[in-house]
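Removed: one protein chain of the complex. Kept in place: all other protein chains.
This part shows subunit A:
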Amino acid sequence: MTLTQQDIDQEIAAEHAAYEKRIADGAPVEHQPRRDYAPYRSSVLRHPKQPPITIDVTKDPELVELHSPAFGERDITEIDNDLTKQHTGEPIGERITVSGRLLDRDGRPIRGQLVEVWQANSAGRYAHQREQHDAPLDPNFTGVGRTLTDDDGHYHFTTVQPGPYPWRQHLNAWRPAHIHFSLFGTAFTQRLVTQMYFPSDPLFPYDPIIQSVTDDAARQRLVATYDHNLSVPEFSMGYHWDIVLDGPHATWIEEGR
């Protein structure tokens, strides 16, 4: 039997209601999705069933995980953060600028760290993917960028607005437009891979991936804000998206970073 959007909608609603009940019963707010989230079918066989072993990092300052790998100027070329300049011609689509700050849980900037992004083109097609839907490829758009955060933790990308795309988990399954982000903190424990969305996307309620973040406020933190000050006159629409890395870090090793 074909899995329909309605089937998935019901499962999403049930997961959301279960979370609301946990909160009502006094459980803590869940800032992160659960790895076991059946409306996203690929998670079913790919989440551990045993509880993790907890490591209290305050007990051991020598942990490898309290440090992060280093990246520097030689890991980046000057135009790596401008996805519209990687080919001889201009990509098709609405140009956008995406900017924000990379912060830790204490609100302190994470400096000089690597930010990687990837996305579909304006028609909703990823480059170099064989099994993708038949939206057009854009010879002038690869959809991959990287940058280092500056001294205030700022990052900045110029790109084109990605299109939504179908993904075949169920009949009529569409991903809301998004940009994938990969981030490093001052400690390996803060590692994060996530996705940034655009304001008021009508696909949000139907997408089990964004809905896997069952807490409404946490889910909102994945959505960028339109920022007219970031729009570049005669050039691009501006979006602001700050990122806060979870996970403990060692305050005593951060001086000078």
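Structure notes:
Convention: a residue touches a chain if its C-beta (ideal position, glycine included) is under 8 Å from a C-beta of that chain, and two chains touch if they have at least 3 such contacts; residues count from 1.
Here is the rule we go by: contacts and distances are computed from a predicted model.
As stated in its UniProt record, the chain not included in the shown complex is "Protocatechuate 3,4-dioxygenase subunit alpha", which appears among "Biotin carboxyl carrier protein of acetyl-CoA carboxylase", "Glycine cleavage system H protein", "Peptidoglycan-associated lipoprotein" or "Protocatechuate 3,4-dioxygenase subunit alpha".
Only one residue from A:Glu62, A:Asp134 or A:Asp151 touches the chain missing from this view: A:Glu62. For the chain left out of this panel, the touching residue among A:Ala14, A:Ala27 or A:Ala70 is A:Ala70.
Considering the complete assembly, subunit A touches the hidden chain via residues 31-35, 37, 40, 42-50, 52-57, 59-65, 67, 69-80, 86, 100-101, 103, 105-108, 114, 116-118, 120, 126-129, 142-144, 146, 180, 182, 188-189, 191-195, 209-210, 212-213, 217-225, 227, 240-248.
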